[in-house]
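Please see the structure below; I have some questions.
Let's look at chain A:
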Amino acid sequence: MKRQSIPRVAAKLLIPYILLYAFYVQWHGDYGPGGGFQAGVIFAAGVILYAIVFDLRACQRALSPRIIHLLMPLGLLLYIGVGVAAMLKGGTFLNYSVLEHDPVHGQHLGILLVELGVGTTVAGVMISIFYSFGETVRS
Partner candidate 1 sequence: MADVLGLYNYWVVIVLMMTGFYIVVARDNLIKKIIGLSIFQTSVFLLFITVGKVEGGTAPILAEGFDVYSNPLPGVLILTAIVVGVATTAVALGLVVRINEEYGTIEEGEIHVQDVEA
Partner candidate 2 sequence: MSPQTAIYVAVGLPLVGAALVVALRRWPNLREAASLATSGALLAVVLTLLPGVQAGGRPEARVVEVMAGLWMAFEVEPLGMLFALVAAGLWIVTTIYSIGYMRGHHEVDQTRFYACFAVAISAAIGVAFAGNLLTLFIFYEVLTLSTYPLVTHHRTEAAMRGGRLYLGILLSTSVVFLLFAVIWTWYLAGTLDFRPGGILAGTADKGTLAVLLALFAFGTGKAALMPFHRWLPAAMVAPTPVSALLHAVAVVKVGVFTVMKIIVYVFGLELLTGTGLSTWLMYVAAFTILASSLIALTKDNLKARLAYSTVSQLSYIVLGAALATSAGVLGGSMHIAMHAFGKITLFFCAGAIYVAAHKTEISDMDGIGRTMPITMTAFFIGSLSVIGLPPFGGAWSKWFLALGALEADKAIFVAVLMISSLLNVAYLMPIVARAFFVAPSETGPSDDDEGALQGTVLEANGGSSIKEAPTFCLVALCATAAGCLALFFFADELYQLLTPIVKP
């Protein structure tokens, strides 16, 4: 699709907003519909759109597979880390209430971090699946 200008221009216009929207969905999850899963997928969709329109190689230059491979475990570790932190602070696993001095704050902080972990992992997984299929097709 390198030569077709309409998708290129449209993509260039859209991708920043897609990514931004992903972040909106990510951080707004505790007030309205949203959360890590959706945010991760939307974010990955933006990246994948870039790869489709501007070629996989260009995409991988921008977002190297190595980083993506790091994202997956890190997100999962963040998720589990929050849970373990709650355990260390005297609650049960994933009991956010004990994370801060008062339960409401704790719940907020906990859910934000957990959803961030989920979002990171989902985005990482989606992109890395796309990368690996893309690479096999090319080779």
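Structure notes:
Note that a residue touches a chain if its C-beta (ideal position, glycine included) is under 8 Å from a C-beta of that chain, and two chains touch if they have at least 3 such contacts; residues count from 1.
With respect to how the candidates were assembled, all candidates are chains of the complex that A comes from, given by their letters.
Note that the structure is a prediction, hence the values are computed from the model and not measured.
One candidate from 1 or 2 touches chain A in this complex, that being 1. On the side of chain A, the complex with candidate 1 involves touching residues 31-33, 35, 37, 122, 125, 129, 132-133, 136.
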